[in-house]
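What follows is a set of notes on a single structure, which appears directly below.
Every protein chain except one is present and positioned as in the full complex.
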């Protein structure tokens, strides 16, 4: 039997490849779909079906790209919407995979037409369920995607999905969700690689409510909604083919980079230290592992992208971008920042400061402003910083006017990497005298100096 | 400086990537062109020009595929012909690559418009010359491609190219040809990885003639001409784009394989022993390393191809086929011959026999026929087999009627792998009682038993 | 959190790497232990503890090799035995891995001192249990390792381990055993990649007995016991360091291969077809994927090993051998069988025949003997072959005298690969006129011709 969970880091997305008897099914493939084809090939399986659990909003699904390479049939959940490709799934529909069987279970709550897929031996008891964005390890899917008006309705459906359909499958059943920790599709997904119905029944905080009203009242909430979600939703209805596969970008000389940068966005994926020390003017800082989570908030879709990175080969960054629909990467800075400076090009810098030095400065009575760019949730669990202004980094583009100009500003996040992201956004709008706190709140809490 | 020779095994084809100062040029790229893009990317170079030495006839050139990934400009030699893409090179034209310079030298003989490219420091003495199919290590390009009528004319041009243009460049100049040993573009290319003008002047047997007449009289000869050459020539004028890159094939179950085999050719790339023991009926045997050299002789272009191989991943075989324009590989036998036999499918076998056993049989006075499928050249250098019928394996499709039916036939080649290829062709036409001699003439010569 | 299950194919062995907060633990490492070091390194964890579930008998454990690379502490289960390295685990002992905790649970039955390890958040409910060779997916560990005398006693302990210690952990707990399907440590491990206490409680046939007596009476049985088990047990008490890591073997010319073969065993890992067509005299056939399971039955430990394979690089085969303690691989046949035959060396062949041809021969009234080398268990589930002599392939060395000499013998197994293994053993003892049935019983059952 072939069973593989493929993780797309950053998106915290899980897709699944299940095969038996020479035939295989992929659930929720990602767009750079070579991995499924290769794994099927090596194990002698033919991919015949692609099952989607729902119309995704946080990444472009690879169904069309994978179907064009394999001839597999695409099956849609959320069939109430208008797809340009594939076929609709019906509640209770089954697919045979050799001696195994997958069965669709209508599981609304995150989206109205979400499907879970139950895996069992044909005629036998269930042993796994692919829950998409309904049930996660330690969390449930967000219920706010149709807007605040319909959130209560969706939460009611989610309650029924969870308590009347999924939990009754049995404590022993293994739960295979579409996301792991870090996803924007659930607020607090636990850092557990594998889970079961019973582990969730006992440990998942969202499953500890006795009745529907309490569940709806306590669990449903409006979460941040990246601007790119609409784009993904649209792309997932139209089908996001990838006609040329992943194209390696071209190296650009500093001079050519500058020429192309007039019309493009510059994305710098180095860590906060290198970016702080020197970066191409106008560059946005998103450290490499953060690209999947944050590019959709800050990068427009109507401009090409130029990359600055530490890597010899930025192909991995291209993967992250392609999963979000950013297909037009015009090139990267050949030779990195070293070649930039050797060519005598102007770079900018943003200050970085350790918590110890900050302590000293604060003790010296310096005038300052503190900007905290962590999420609401982090503030709740990690504690607030007294005197700090709080704007979650993803809200910065729309709330930037609230940040005072002309004052020295110390920026905090959990570790420093998002602070640099925020600083790069502020710098693009003319802010100066910005300092990123290295180690962020984590570093601060490891030392003795209190902010008061 | 970036200087890479990329070898395409089987084709014995050399292409070159030369870069300096952030800019790079590729000479004679192959069609699966990812390697140039990756090497340029890792070293921070941008590929801006693609230079062709001539219109190739033995493989599809990757100029269009590479240009579509890089935006590079394509430059044609043989500009007298009608290309659908790219721009013509003129004799003496130069290209700058940072401080380096490439200069075109008209070098007719193999084709009328062949160009060599001389590499030097701008304003300095030459240090390398890319000779395409004019001068090889130990050989010169074949002069028979325009037909017997014009062979003498072409040989005269080749003489002038060699003696009046290339040799005068200086003994110290490094020679970078388009082919290494094993190519069908020269008859006797030496097994030397690197060579120079001076090494060729001294050692190349074709350069030991004093005057043009002797050269023409002795060097020009008609060589085997695979039927796919015409296809390659046509493709190389039209441009052989590869819109989807290399697609991994699908695994097929034995039953599905049989269904698809009705309209497809079955290509089995295992070694002679496995093929002899059991193979899918109608399969053609071409061992993996021989695909580049022999597929063009035996596989039609109007049918899809099904693969049988020992590999988990037949992608390498796909590369070989795509270089020859066989883009339609419909799938491969998942699980290999083991799954075939477990499914109870019928297989055929072809006898294999060691030279020792053959010896015993011959001594016993058995009646038999011997078929020798080596090339003329091999017969000359290795010696003939008395009493054997000689048909070069590539001529077998057109001369098969000459092979007697109804007699036990022992087949010889150099080692046994081409004998099995021949046997598979004969079997498809109804021949039976065929035996492949393991080790072939090499094995025979290592033992004491004489054929008399 | 770092959680990785590392599978050693062939052995069907699972080891586990669990990390959190920069610290990691490995459970039951394999001997070629580079994979743990690399995975820990890439995720920024330091391996500090190595936990053994029991003294293994089916492979050499990599604790000493891994400790020498990491400085980790080794903890032994089965501490009643006399180890030359490491420290004993006590029932109830705990280890912290960041916020996680592992707790030892005495789990006798397979061995007297086996330990399971329970994983939970410190102070929280369990979420995973590493069961070693006590509980598998669909099976339980064998209880016959201390001999028939003590089997009943061990089975009683196993009952208590399963019903009183493991099942009460809760249906929802994920079960991580030391073996997957194909292991010699359980007779019928299911082909399920992941399982839970509840899935086993419901589906595992060995857990369907109501009381201890019935369990003992029905579940305990003597299984085949490879001769190398003693060697592994001894090695696992002494510690199997691997001072030079994995050494790549040397290519040998046919002449040198013959010279070294005088004192060595020749192991040919090609598939049954290639081996049948031609092989080095005296070679034993074990197809590559069978090496882990069968080398221990047939290869002595006091002679070096020479390899024949289809691979360019036999390093993967070396891994399989090193895991079983075969460290002395003297070389491999450079250029494979093709170079052997080109050098005119003598090879042997063993007949292969499809079920269709066998059918025809049987119909023709040929005199013959049938040898069936499948296991008892396969006979039960797949059915017997009328008139066949049955000797499980692993018993062939000790029961070979029972096979009649001088008669044409057709050999059956499930698919053909073990039949060729059996044929190679028989051939070494002078048997002739042997035929391997391609596809074996699977092929036979796919066709219409009955053996009667």
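First chain written, first letter: the chains are A, B and C, and each begins at residue 1.
In the analysis below, a contact is a pair of C-beta atoms (placed from the backbone, for glycine too) under 8 Å apart; a residue touches a chain by one contact, two chains touch by 3 or more.
Since this is a predicted model, take the numbers as computed values, not measurements.
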item	value
Per the touch definition above, residue among A:122, A:230, A:259 or A:341 touching the missing chain	A:341
Residue in contact with the excluded chain [from A:44, A:132, A:314 or A:440]	A:440
Contact with the hidden chain (one of B:172, B:213 or B:328)	B:172
Among B:82, B:149, B:191 or B:210, the residue in touch with the chain that has been omitted	B:191
Sites on chain C contacted by the missing partner chain, in the whole complex	22-23, 34, 37-38, 40-42, 44-47, 68-71, 243-245, 247-253, 256, 312-314, 331, 334-335, 339
Touching residues (missing chain, whole complex) on chain B	1, 3, 124-125, 127-128, 170-174, 191-199, 201-203
Residues in chain A touching the chain absent from view	270-274, 276-278, 310, 336-338, 340-347, 349, 352, 354-356, 415-417, 438-440, 442-447
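Simple rule for what comes next: only the chains that are shown with their structure count from here on.
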item	value
Same-residue or different-residue interface between chain A and chain B, half as cut-off	same
Per Cα centroids, the chain farthest from chain A	B
Inter-centroid spacing, chain C versus chain B (mean Cα positions, whole Å)	44
Approximate Å spacing (C-alpha centroids) for the pair chain A, chain B	48
Touching two or more other chains - residues of chain A	none
